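As you look at this complex, bear in mind that one protein chain is not there, while each of the others sits in place.
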Amino acid sequence: MGFATEFTTITLQELPELSNQRKADGWRFVQLLAVNTDAGIDLIYSFMKDGLLVNSEIKGVTKDQTVPSITNNFLAAFVFENEVHDLFGVNIEGIAIDFGGNFYALAQKEPMTIISPEQKAAREKARKIAEAKAAKEKASQEAAPSEQPAPKPEVEQVNLEAKLAGMDPEKAAKVRAAMEAKAKKEAAAKKSEAKTDGEGA
Amino acid sequence: MGAFKLGKMTISGLFKQPETVQYPVQTKTPPTGLKGHVTNDVTQCILCGICQKRCPCGAIEVSKPNRTWSINRFRCVQCGSCVRECPKSCLIMEPTYAPCSTAKHVDVFEVPEHHKSEDVIKTSE
Amino acid sequence: MATLGMLWFLILFPLVVAVVLLAVRNNQARNVIVVASAIVIGLASLFLVAANLGVDYWKPIPMASPLVVDIICMVLGVAIAAVILYFGIKYKNTLACVLAAVQVVGSLVFELMFAHNVEVTECLYLDSLSLLMAFIIGIVGSGICVYALGYMEDFQAHQPEGAKDRRPVFFALMFVFLSAMFVIIFSNNMMWMFTGWEVTTVCSFLLIGYTRTEESLNNAFRQIVMNLIGGIAFLVALYVMAIEMGTLSLLEFLQLGIMYPEMVALPACALALAGITKAAQMPFHTWLLGAMVAPTPTSALLHSSTMVKAGVFLLIKLAPIFYLSQIPSVMVILVGGITFVLCSFMAISQSNAKRVLAYSTIANLGLIVACAGVGTPEAVWAACFLILFHAIAKSLLFLCVGTAEHHIGSRDIEDMDQLFQRMPKLARFMMLGIMVMFIAPFGMLIAKWATLVSFVEMRQVALIVMLAFGSAATFFFWGKWLGKLSAIAAEPDNVELSVHKSEWGSLLLMVVLAILSCACLPLISQAVVDPYIQSVYGTRAADIQFTNQLLAALLAIVVIIVLFAGVGKQNKSKQAQVYLAGYSANNEQRVFKNSLSGTTEATMRNWYLEGIFGETRIRPVGEWVCGIIIAAAIIISAFGTSVIF
Amino acid sequence: MTILAVLIGTLIFAVLAPILGCLLAGLDRKISARMQGRVGPPLLQPYYDVRKLIEKDDVAVNGTERVYIICALVFTLIAGGIFVSGGNLLMCIFVLTLGALFFILAAYCTSSPYAQVGASRETLQVMSYEPMVLFMAVAFFMAVQAILGMGSFDVRAVLYLDVPVITNIWLVFLGFLFVLTIKLRKSPFDLSYSHHAHQEIVKGVTTEMSGKTLAMVEVMHWCENVLFMLWVALFFVWGNPASIILALVVVAVVYFFEIWIDNNFARVKWQTMLTSAWVVALVAGGINIAFLAYL
Amino acid sequence: MSYATKSPWVIHYDGSSCNGCDIEVLAALCPGYDVERFGIINTGNPKHADIFLVTGSINEQNISVVQEIYNQMVEPKVVIACGICACSAGIFHDCYNVIGGVDKAIPVDVYAPGCAVRPEAIIDAVVQGLAILDEKSKALKAQKKGA
Partner (left out) sequence: MGKATIIPFGPQHPVLPEPLHLDLVVEDEKVVEAIPQIGFVHRGLEKLVETRDYNQFIYVAERICGICAFGHSYGYAETVERLMGVEVPERAQYLRVIWHELSRVHSHILWLGLAADAFGYESLFMHCWRLRERVLDIFEKTTGGRVIFSVVKVGGVVRDIDAAQLAEIIRVLEGIKQDYKQIMDAFLKDSSVMNRTVGVGYLSFEDATNLSMVGPFARASNVPYDVRSLGIGAYGSLSDFEPIVDAQGDCYARMKVRALEVLQSIDIIEEMIARIPSGDIAVAVKGSPADGAEAACVVEQPRGECYYYARGNGSKNLERMRMRTPTSQNLAGMVKALEGCDLADVNMVILTIDPCISCTER
């Protein structure tokens, strides 16, 4: 038996159908996970049969949408559905063993949806890299992609401001201070990282 | 089925030397590479800060202005990545674990000035 | 002659009171009458006991059977049958009707055709056993009557609006019942005894059916049917006695029996059957369980600490015959032993306090029956003490349960959590009652000990085995109840302040009796029980050395002091929380956080071991085995008798 | 037997039993440890434990618990006293049972879920071993009767025997050894509370006890254990003083055997305990007694 | 020396440990190190314990549990934080549901570092804890006498 993974995208409406189908065909429920993205929460349902691991992804579920529970078919999902509800704030309806938002006692509500400055920065950086890469590729086909220069602090600043606009002023100030320190460190770190990466081989 | 399946082992236990390491009277000889605690051979350290950056716990703090290298042993998880990443190989994983204490503290090492260090940075730049 | 007067007084006075009570409808007046007459009866019986303490001889009181009494007996017999027939027809119970008809015809025929030929010269008698019984009936029985006053008031208050107040009948019945009991224990003339026997049956029938609910009627009929069977057996014995032996005197019968044990096998078996039905032994034990629907605890109490005692009383009287006569002895021993062990087992599976008490009653009666069956002096000694302690402790317990029921609204043991705090005094009384029932150094266990010794000496292996297992079960069901009561937690409401004075009075009486009887065990042995044994067997019997009795009494006093003076106080230690796995919500009240983020109270339910000791498993076994034993014994003895004659 | 003798016996027992019991417990832990391939605590560890418990702060769930425990301890000592003074074996058993009842009540009175479940189990344990213990006493009586011609429950009767009672009642002795494991609270019958191995009911009966109360419980168990060993010895003593040595050897062997059992069994559930103890009692006790009765 | 030091009974609670430290605590009780040599017994019941071994860090949900167990222990008592998580929350210190080391919930007497904490370290920590236990025990005695 070999092992293979597959990623597919489905819509929210197709979920019950998928769950029924998988049940009928004797697939094993592997897991449910959520990823917080700008567009909403991605839900990934994984099923497995004969070494084939299929991950079906529902992109960008928003707060006002309700996701039907699949515990009618796969009871084992109750753990993950409760978890996704508590940590990501996804509304899941009809969980067989529903802890009603008390699966975890948490300091913050829906902690996984809070976009930390680090995550923000990382996404930003990734976007820059991607942009730069695209630009480079366009500019010259023969050059192999190489290390990017560190993102310009100004650009980051702009982005940050945009993000902070919505926050309450006190918090925003804090974040801003943190970001400044972060940016400075980042700049220093970028250099050392480049170096060690080179030496690591 | 049957009883006293462990009978032989329990009886023979009476006549055998127990396998207990009678610490602290007796100590095991630490094998090489035992993850005990991290120390810094400060004569080599160039305060580059790589260890600080690599540490997944933020247990190390390198201060260039004060010329100190400090480690919070109550935060270090002995992952050894600082040791592996230190460019000067001045970090050593000692095979003895950090002592217990009634209060948490940070171990601070003063890093003396040494000329060579400047060269190293230059060459590697 | 003074004694004779006393006996008559004890028999007749309650009857008079009963008649008066029937007429009185005023609560106040009834209270006064009941209390006063109870005191009179109590004092009279006390006086009787005091005056005759240490009678170690048969004390037949010469008095020819007055014709009046015979006629009264006959009339009563007919009246009883009439009552039963009336209810039997009214509620369409054919079996009861048939049995009643059989009985009334049988007894009429007997009296008209045979009884006249037999002259009984001493109709009443007195010995130490009767004294003991008189003490129990006079003190415990009348104490119950007093208790019933307060109890029935609450009971009436709980009844639906406009329900008929039948309390006059109720109290009249109680006193008739007392009178009938006195008749049973004092009569040498078996005819009289039989009449008293039937009167108790009917009184209890009426008391059980008091509420006239379907359940109570069913149970009342079960009682009457079973006891009529016993009555008919009694009648059979009378026939045999009159026809074959030409006597109706208990004393003569016993003397004859001792001389010719084979000859009396059949009447002994028949009388034993009568005793067994009355003492609610398997397979007839269900009537006593059914009796528990009667107003708690009044009639239950009559049944448990007095009426059933009539059955064992008769059997103990017959003990010397059992000692010599094989067949009835084996039957009584086995039925008693099996009843003891199986009912002790079944008590484990009960959570209704009254049913536990009922099973325990049946079990203990079983033990007494077995002792009677063994028939040695030692066994009889033990049986006497079993009767005494059982009567006192059980009535105390029934009273406690009744009072608790009225104040916590349930007779379920599961609802008696923390009674120790909710009803501090009552709980201690109950705990004392329970301890007297099952644990050394208290009376019941000392008596059981004597039982064991007598069994060992008689090499009754089966009985030893049954006793050992039955006692173990006894420990379990009492122990767990005791535990329920003793629990302490934050439960501030003391709900016992509204208990009636009359109830406290009777409770206190029982407690004092219980304490005295335990503490004075050696004295009672010497003053009452030993003389009886001496009179019957010509030897002294106590199997338990005096020092051991004394030691037991001393220890009992220690425990009582601890119970009433030692426990329940806050000492100087700091208050600690109980361990709730680190997840308390309100530790004082044993409330913890639950899985769904709410709170739950940690509660404790006793064990019932339904799968092992459940009624449905055990009952059929007991009923069949005992039924077959009885049938076999009677058939064999009947056959044997016919061969002899 | 006079009350005075019991009193003196109790005093002697109260002094000696804790000392012997403590040493026995220490030995037990030492040997168990070795059976488990480890070193184990010092011999006097039980003594240190109790001393420590006495030093602990005085804390209780309610004031009643300790009263019950004091009673339990006192009755255990009296039971020992009755035995030591050569008194009635049945009385000794009954008084010990009274002690057990108070121990159970102490647990119930706390209204702690774990202590109460422990108490229920303890009650069940008493129910399980009680028949066999009674049979032991009965068999003792009958054995004395068979040897002397006159039965007696008195412990001191052994002094007049010319053969030990074991000769007549070895089957009962075996049955008694079986329930002894329950009484000693050893695996597989350590249901109500266990000295070791973690239990689903925490510390069962003793869950709520601490400090001095717990210390008393420990001492009580030492005394109980000594008393049980005396019971064992009873089977092997006769008129000859040398028999005491034999009895001591047997006691040592029996105790060692119990330790070994303790280290070789999983804890059973109550169903198994109840049925096995009763079956053993019925078979060992019943047969042996029947034998004595009809032969 | 008070007897407290000769019979230190422990209770272990797993705060939000990764199990690494838990099993080392258990391992210390097992033949490999056999801390019963010092009279240590793992009681599992706060009422019987003198030393509280906590592994793992404190979070929203277990803080009350740790506090309750601590409160139910009878004086004199000592708390030992076993492992980095218990000392300072270590690698998890910036997790959203982690409050911090055990000292955020109850007073800690000895910190035993290590990830996972080694059985030897636990033994060392207990030995250090015994000195503290002894002091507390003496203080309690003095206070009792005074009262």
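The letters A, B, C, D and E name the chains in turn, as written, and every chain counts its residues from 1.
What we mean here is this: contacts are C-beta pairs under 8 Å (C-beta built on N, C-alpha and C of every residue); 3 or more make two chains touch, one makes a residue touch a chain.
Since this is a predicted model, take the numbers as computed values, not measurements.
Hidden chain, full complex: it touches shown chains A, B, C, D, E. For the chain missing from the display, the contacting residue among C:Glu215, C:Glu588 or C:Glu601 is C:Glu601, taking the whole complex into account. One chain is missing from the display, and on chain D it is touched by residues 32, 35-38, 113-114, 117, 187-188, 190-191, 194, 196-202, 263-270, 272. Seen from chain A, the chain kept out of the figure touches residues 1-3, 5, 7, 26, 28-31, 33, 35-36, 44, 46, 48, 51, 53, 55, 74-76, 78-80, 87, 97, 99, 102-106, 111-112, 116, 118-119, 122-123, 125-127, 129-130, 193, 197, 200-201. Seen from chain C, the chain kept out of the figure touches residues 351, 412-415, 580-583, 592-596, 600-611.
As a working rule, only the chains that are shown with their structure count from here on.
Each chain gets a centre from the mean of its Cα atoms; the one farthest from the centre of chain B is C. Interface comparison, B-E versus A-E: the pair with the greater number of contacting C-beta pairs is B-E.
The chain with its C-alpha centre at the largest distance from the centre of chain D is A. Once CA atoms are averaged chain by chain and compared with the all-protein CA average, the nearest chain turns out to be D. Centre-to-centre, using mean CA coordinates, chain C is 36 Å away from chain D. With centres taken as mean Cα positions, chain C sits 81 Å from chain B. In chain C, the residues that reach two or more other chains under the touch definition are 576-577, 579. Among the residues of chain A, those in touch with two or more other chains are 105.
Within the complex formed with chain C, the chain E residues making contact are 13, 45-47, 65-66, 68-69, 71-72, 74. Contact residues on chain C toward chain E in their complex (touch as defined above): 576-577, 579, 582-584. Put simply, chain A touches chain E in their complex at residues 104-108, 111, 114.
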